[in-house]
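Presenting subunit A:
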Amino acid sequence: MNTSAPPTPPRLALVNVSKAFGAVQALRGVTIELYAGEVHALAGENGAGKSTVVKTFAGVHRPDSGEVRLDGEPVVFNGPADAQAAGVAVIYQEPTLFPDLSVAENIFMGRQPRTSLGRIDRKAMHAAAADLFARLGVALDPRQPARGLSIADQQVVEIAKAISRDAKVLIMDEPTAALTGQEVARLFAVTRTLQQAGCAILFISHRLEEIFELCQRVTTLRDGTWVGTEPLDGLTADDLVQRMVGRELEELYPKQEVAPGPVALKVSRLTREGVFTDVSFQVRRGEIVALAGLVGAGRSEVARAIFGVDRWDAGEVEVDGTRLPPASPTAAMAAGLAFVPEDRRQQGLVMDMSIERNIGLTQLRSLRRASGPGPLISRRVERDRARDWALRLQLKFSRLSDAVGVLSGGNQQKVVLAKWLATEPSVLIVDEPTRGIDVGTKAEVHRLLSELAARNMAVLMISSDLPEVLGMADRVLVMHEGRLVAEIPRAEATEESVMAAATGRRVGKEAA
Partner candidate 1 sequence: MAEATGTVRGRDAGAGRLVRWDVVVTALLVAVFFGGVGISPDFGGTDNLSFALGDLGEIALIALPMTLLVVCGQVDLSVASVLGLAGALTGRLWEAGWAFEAIVPAVLAVGALCGLINGLLVTRLGLPSLAVTIGTLSLYRGLAYVVLGTEAVSQFPARYAELTTTAVPGTPIPYQIALFALLAVVTALVLHATGVGRAMFAIGAQEDAAFHAGIRVKRIKLALFAVSGLTAAFAGVVYTLRYGSARADNGMGLELAVIAAVLLGGVDFNGGKGTLGGVISGVLLIGLLRNLLMLNDVATEIQSVVTGLLLIVSVLTPRLVGMARERRARRRPAAAST
Partner candidate 2 sequence: GGTTKDSVGSGGGKAASTATADPNAPLKEGIKLAFLPKQINNPYLTLVDKAGIAAAGEYKGEAKEVGPSDASASSQVSYINTLVQQRQDAILISANDPNAVCGPLQQARRRGIKVVAYDSDTAPQCRDVFINQAASEDVGRSQIKLLAELMGGEGEFAVLSATANATNQNTWIRHMQEELKKPEYAKMKLVKIVYGDDDDQKSFQQTQGLLQAYPNLKGIIAPTTVGIAAAARYISGSKYKGEVVVTGLGTPNQMRRFVKDGTVEKFQLWNPDDLGYLASYAAAALVSGQITGKEGEILKAGRLGERPIRAGGEIVLGPPFTFDASNIDQFDF
């Protein structure tokens, strides 16, 4: 294939589009054309403007200047409904489900199959949803409410919703961020089917290999400006990174070797009935221990119980030799624990609150102490500390007093990290720390974790990104169906050994 575009006009295109949010210029004269039968990739760092492009296509944002073209004709989308009517289906970066409604209703909202009387045909609707899930290779109950679904399952529902529309254009903003393996493979298979049927597809991911596997052309954005559109054939990952970041990238997994110190976190026979059973392990200072497993294996649940946001039924947790009371995050923090949760929108951040306040939220006491005598917190101290961390994590923001909600996904993740690192914990638990983070920042986060470990912090890392697990961890703990089934030292940890344990074929060393 060469660069010359097919003769027919693009299905959907942005032409010379600019968009500003207050002082932030999110897009500057961006042009991007989606052709029928092609999967187009959109690459760029966190905050480069990818999601803004998506939302402009979706009719959520209206361009300040420039235009949207449908089949070569300029159109104005006055809201998502218009875009949907024009045949555009969108998977947004953050799942947007109705928690109180069933999964099937979530998928078919507004387009439910009807009986002859105009009433909703629930049976048909559930069957159709079950069909979609079968195509995607997941076992979800269409009747189940969306509340309580894991991020991964929410993402699956979003995908099902989009592909059920039989759209002319499918736009996917990081659909795979929470997915892996089977689900990703299935998603790709479904995507290719749609592509063959003549659908125009836009795909966004921070996992470059996915882009290479699925897409034909790529458009790169940097700071809201268009860098280039080119075929992926003949492009290397480094070229792509070079275009996105504008510089060469450092080593991705800069693991520093450290001699492990004393035990910092000790978990003994921890059990939460129906969720995980009899989990025991230790993490030493200076060590990075990864917790691996399949979806629903209970990794996040263990982490939540250790930190005290969920109650455990039996067992105990010690941090630096102090036993933690059950179900008290405050006590856990006082003992030196920090926890970066999986779901940053609900649990990690207060979306309506400013960046500085979010960062300060975990250290109210120390901020007060730093503000001098008396119970008051000085705004200057608060802001200085926030700025300090924002700079250290290379956060992209316009004002510290802006709501975190307006930051790009990756930058939000950085704020969560900042908020916890600022507590100077002795044990850091991170659940999917790099989900939705661009390659540059990912390296940054990895360097940071490494450095923290080197400075004698104990790190427990939950990640679904296997290279990350293998690259960063000193030891890999593997969970399967709520039990710890294997402990694999760095030397023996390979994709095969971890997978074998995670799927229940015990290959690694048996856990105690």
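Here is the rule we go by: a residue touches a chain if its C-beta (ideal position, glycine included) is under 8 Å from a C-beta of that chain, and two chains touch if they have at least 3 such contacts; residues count from 1.
A word on the picks: all candidates are chains of the complex that A comes from, given by their letters.
Quick caveat: nothing in here was measured; it's all calculated off a predicted structure.
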item	value
Of the listed candidates 1 or 2, the one touching subunit A in this complex	1
In the complex, subunit A residues that touch candidate 1	18, 20-22, 62, 64-66, 309, 329-330, 332-333, 339, 341, 345-353, 357, 360-362, 364-365, 367-368, 375-377, 402-403, 405-406, 419
